[in-house]
Every structure is written in structure tokens, then in C-alpha cells.
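The complex appears here minus one protein chain, its other protein chains still in place.
Here the chain labels run A, B and C in written order, and each chain numbers its own residues starting at 1.
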Amino acid sequence: MYQELILEHYKHPQGRGLREPYDAEVHHVNPTCGDEVTMRVKLGDGGKVLDVSYDGQGCSISQAAASVLHELTTGSTVAETLSVVDEFTRLMQGRGQVEADEDVLGDAVAFAGVAKFPARVKCALLAWMAYKDALVRSQA
Amino acid sequence: MYQELILEHYKHPQGRGLREPYDAEVHHVNPTCGDEVTMRVKLGDGGKVLDVSYDGQGCSISQAAASVLHELTTGSTVAETLSVVDEFTRLMQGRGQVEADEDVLGDAVAFAGVAKFPARVKCALLAWMAYKDALVRSQA
Amino acid sequence: MNGAAPFDVERIRKDFPILSRELPGGRPLVYLDSGNSSQKPTQVIETMREHLAQHYGNVGRALHALGSESTEAYEGARDKIAAFIGAPSRDEVIFTKNASESINLVAYAFGNPVNTDERFKVGPGDEIVISEMEHHSNIVPWQLLAQRTGATLRWFPVTDEGRLDIDRLDELVNERTKIVSIVHQSNVLGTVNSESPILARVREVGALMMLDASQSVPHQPVDVAELGVDFVAFTGHKMVGPSGIGVLWGRKELLDAMPPFLGGGEMIEAVWMDHSTYAPVPHKFEAGTPPIVEAVGLGAAVDYLTSIGMEEIKRHEKELTGYALEALQEIPGLRIIGPRTVVARGGTVSFTLEGIHPHDVGQILDDVYGIAVRVGHHCARPLHLRFGIPATTRASFYLYNTTAEIDALVRGLHHVQKVFG
Partner (left out) sequence: MNGAAPFDVERIRKDFPILSRELPGGRPLVYLDSGNSSQKPTQVIETMREHLAQHYGNVGRALHALGSESTEAYEGARDKIAAFIGAPSRDEVIFTKNASESINLVAYAFGNPVNTDERFKVGPGDEIVISEMEHHSNIVPWQLLAQRTGATLRWFPVTDEGRLDIDRLDELVNERTKIVSIVHQSNVLGTVNSESPILARVREVGALMMLDASQSVPHQPVDVAELGVDFVAFTGHKMVGPSGIGVLWGRKELLDAMPPFLGGGEMIEAVWMDHSTYAPVPHKFEAGTPPIVEAVGLGAAVDYLTSIGMEEIKRHEKELTGYALEALQEIPGLRIIGPRTVVARGGTVSFTLEGIHPHDVGQILDDVYGIAVRVGHHCARPLHLRFGIPATTRASFYLYNTTAEIDALVRGLHHVQKVFG
């Protein structure tokens, strides 16, 4: 489960830190294990995701997920990132039975092993749920 | 458990029926199985038990016990009958591990087999507990 | 059903080790007390043994291999039970310790001052409706609720034939009614109640409805969605499952609206010293370490019943019941308490023998022939009061019983009459 890529992102998080400007900020907590993430989203013309900035604390899975998410979303369109969110969620909730679509997920495919550990799925999803929430609020 | 003697007393109860005169009357019920007994005691001089009369309904064990009790107590002294009550109670609560004292118990020894059936012990004791209660009230 | 092998009672009996046991004194066992509690097949016993010996860990809390194996087995059992009763969602299946706890859980949801949902508010003037044929477990929780809150407890009477008397339905269930809780199949009479006329009235007045399905889920296909009621309770030990496990099914929307019952580990979302938030259902109602191995055993029980087929089981029991009703009615002085035909009734036959107390009947059947029946009021004392009798003898059948066992019962009863003749 601790893929090299996950550890890399955990030790060297990409795009970490909360930045200005932003359209919406959300704070999500996983009450059972205390993992937290604060996330800001800045959208541009044509549904472009200009920046996803974040801060948080928690286990390597939850923190690396936020870093990977930053990489996969920044610079894409909202529509594109939503299909990544959907595919990632499907993978995570598949109890290890679901085949990951590498084309859609890119680096996030490294989390496939997490799906076999129901207790850790929430960690992997924390940042992604926060992102989805932030998108909704940005567009509201 | 269904000794001939028990069946005999059940089919041909001795001294059944409520009689006058009496010093005390009690009504005891076994709520779990609905067995009932009404019992009257008449005492005489020198602690003599002049009459024990009763009526009731229930299983053969509870009804035969009342009949045997009538025989064993009528004509004895209160003190003598109390030692029978004690011995009978000890036998019944002994979970089948207690040796019965035939000299004290007389015919009541036929109930020894009941002690192995916790659910039936209450049936066998019903009349005896009623008798003890009636004695207390007679002397009060 | 399920493309299973044809129903073969002799093959089924081999699955239940206790049935080939000898009782002290060399008596064979004739087990006619499944309405009280059923026996367990090797498939259930071995699943439990195997889980205890090789996979046990606490559920929910542990990340490690054993914890995951146990959690998967426990939550997998929930999936199986949800499928077995046609629950629209697995989250509607709550594990309790028995049917009694399931009913109490619902009763305690009412009249809790903390809860503001109108449907669960109960006070003086409000009414709770049960029936005269209920098991104590579907009477006492409602009595306690009435006592705590000042509400009024009312009940459907029972006809001489042992059917629910719903003549005064519209008066009994009215605008003041908060909940109606009725047994699905009586554990004394065998009567199977039709919930639909009552449910229609319950919906009219905006009340809730619960079914005590402790005696139906083990013996016939039960689909909670089809039933349409709000809560259904049943218990593991009567359906070839272990002791120590019961089930409450409830509509998710209602379970969500109910206050927690037992507080503790596993039922929380977050805890501070001065307040807590609660986990979503079903976990909100499963405080503390649940009956893990028992749930796993119940899952195996449901697999076993499904492999035989609930329709097949029902058919087999109907045959036995018809056979028994006929044979028993030929015994002079025997009076059946409950329906005398197989229509809308299950395989539970209670009766009295003139002049002989049920305790004596049961004792002699057991002592002499190893026939296990239940005697007494079967936790339904008010029903016995209704019929003016302190007790009955009850024979109850299950998938593993045979007509030969009913023959043995009949012979036994003749002997009882001879002893007391």
C-alpha cells in the first residue's frame, strides 16, 4: 500500500500551503482518525482550475492524496477534474475489486492498494471530498 | 419422578377440601406455571395440628404434595411438622445431590426425584411454603 | 427454489448433530421445541468455531489483518441478512442481542425528551396498540414506555379461534395512536397475522407500525419491503443461528430520526467530555463490541436456510402441521388452542389435555420418550388468561422434523393419558 509515489508525495507535498486569491475555502475533518484538510480553489475562464491550495494534518495517505490532487487538478478544467474525482471515488469504494482506469487517474492510481483497507479509504478520499465541496461553493 | 405414590395422591387426594374451623387461611400461587393452593390450618392445645385442609389446582406434583402434607402434618405437633418442612425444603433445593432422611420425611421421600428438575421444585414446595405461612399466621 | 436439491428431511437431519444424540437413559431425542429455540446445523457451528480459532479480532476499530477479516465477516453477515429479508438498504439492519432488545430499542425511541421528532413524542393522551396474542417481549417494553410517559396502552382482542379480532380497528387505531406493534406469527397459536388491513389504518392516522417477526422470519419468506411496515424484529437463535444475536430492521429515514439508545464505543462520530455526535445507522444503534461471532454465525444460518429454500421449508412445515392437526384432534380430551386448519398458520400447535396439567404432559413425554415440547404459558400469559387456562403443551416444528416424530408425540400423549387415567 505504501507505494513509492505515495511516500514521495507525503515527504515532498506539491503545492502545499494556502494561497490567495481563491473563490472558496473548505475545511474537512475525518472525525474517526482526526485527519484534517483545509482547501482553497480558484477558478478561471472556461471552467479552468487556476489553483488548488491546501494545508492539513494526518496520515501519509490523506496528506499524499491532497498533494496528488493538487497536481492532477491544477491547470485542468472543472469537467475534467470531476471525472477524475468520480473515477477515484469509484476505485476507493470498490473494496479492492475494481480495476483502476489509469488513463483517467494518472498518478492517483498509486492509491489502488488503499481500497482494500476500508478503514483507510476515508483517509484517501478526504482531500477529494473537500475538493468537490470547494468546487460546488466556488460555482455557487 | 412419577412415583406410584405421587400418582396415587394426585388421583386420590387425602383430606382435600376447605374445612371449618380454622385459625388461618392462605392462598399461594406459582406465577410461572399457574399452580395454586389455598390452605387452612387449625391448631389445638400443646401445639397440636388438628387439621390442615386445602384446595388447589395445578400439576400432579403440586397437588400430590398438598395431599402428602395433609397426611404428614395432621395429628402431629407444630414442632414436629416444622422439622419435616425443613427437611423437605433441604431435599428439594439440593439439586438432586442431597440424601433424603426417610425417618423424618416418611411418604414425602417419594418427591426426591423432583429435586433434579429445578423447574418442578417450585411445584413440590408450593403447598409446604403455604403451610409454613399459615402456621405463622395461626400463631400470630 | 435456488435450483437447490429437492427437500430431503433425512439429509437435512444429518446437518444437525444434536438430532442424532442419545439422551440419558438411551432415549432418542425428538425435538419439537423449535418455537422456543431451534437447533444449529454443522454449517453454523463450524463457521463460528473457525472464526474464533482463525480470524477473530474486534471489528470496526482495528486496521490489522485480523481486524479486517472480522470486520469483513461481520459486515458481510449484515449484507446477507439484508438480502434475506429484502431490506432496501443494508444500513437498515441493526444487530442487537435478541428480538427483545430490538423491540425495546424502538420503544425507548419514543418519549425521549431529547428527541423533537413529532412521530416519537409520547405523553399522556397518546396511545400505543398491541394485541392480546403478543409474546411478553412485545408487551412489557410498551408497558414500561406507557408507565414512563403516561401514555395509554391498548390492544386488539383475540377470537375464540385464535385469530386477531380487528372488528374495532378504526376505534383502536386512531389519531392518538403513535405506534402499533403486532406479532407476525403467534408463538402459541401458530396464527399468521395479515398486517395489511392494520397497516392501512395506521397510515391513515399517521402512526408507525412494528412487526414482531420472531416466529415468521425463520419459517417463511419474509420481505420487509413488501410488508410495508416501519420496523421488524427477529432473533437469531430461532432460525438455526446462535444465541446472543437479534436483528432490528427499520426504515432508514426513521432510524435516522430516532435518538441513540445505548451509548458507547462504535456508536459515535466524535466525543467531547460534554457532548457527542453519533455515527450514521446502523452503527448509531450498536454500542460497544457487538456480538461479532454471533453475527457471523447468523450469516451462515441465513446461507443455510437459503440453500434449502424458504419456500421449501414453509411447504414442509405446512405438511407437518396438517398431519399433526389431524392426528392430535383424534386424541380424546385434547383441545387445540389456535386455528384448527393449516390456513394462515405456522407449525406451532398448542393444546390442553383434559384433566392433566401440561407440566405433567411435558415431563412424561420427556422422561419416557425423549420428546421435547414446551409447557407453560410460553411467555404469553395474557393470551392464556384470555382462554381461561393457566398453561398449554406446545409442539413446534421446523425443517428437520418428520411425521414419524409427530407419530411419536401422539403415542406419547396416549401414554400420558394412561398414566393419569
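Worth pointing out:
Rule of thumb we're sticking to: a contact is a pair of C-beta atoms (placed from the backbone, for glycine too) under 8 Å apart; a residue touches a chain by one contact, two chains touch by 3 or more.
Please read these numbers as outputs of a predicted model, since none were measured by experiment.
Considering the intact complex, the chain excluded from display touches A, B, C. Which of C:79, C:117, C:132 or C:407 touches the hidden chain is settled by the complete complex: it is C:132. Screening A:26, A:39 or A:61 against the full complex identifies A:61 as the residue touching the chain left out. Taking the complete complex into account, residues 17-18, 21, 23-24, 27, 29, 31, 33, 36-37, 39-40, 42, 44-45, 48-49, 52-58, 61-67, 97-101, 103-104, 107, 112-114, 132, 135-137, 139-144, 147-148, 153, 155, 235, 237, 242-246, 260, 262-268, 270-276, 287-294, 359, 362-363, 365-366, 370-376, 378-379, 381-382, 385 of chain C touch the chain not shown. Although one chain is not displayed, chain A still touches it through residues 1-2, 7, 10-11, 32-35, 57-61, 117, 120, 123.
Taking the whole complex into account, chain B touches the unshown chain at residues 31-32, 117-120.
By our rule, only the chains that are shown with their structure count from here on.
Once the centre of each chain is set as its mean CA position, chain A and chain B turn out to be 81 Å apart. Here the CA centre of chain B is 39 Å from the CA centre of chain C.
Chain C has its Cα centroid 47 Å from the Cα centroid of chain A.
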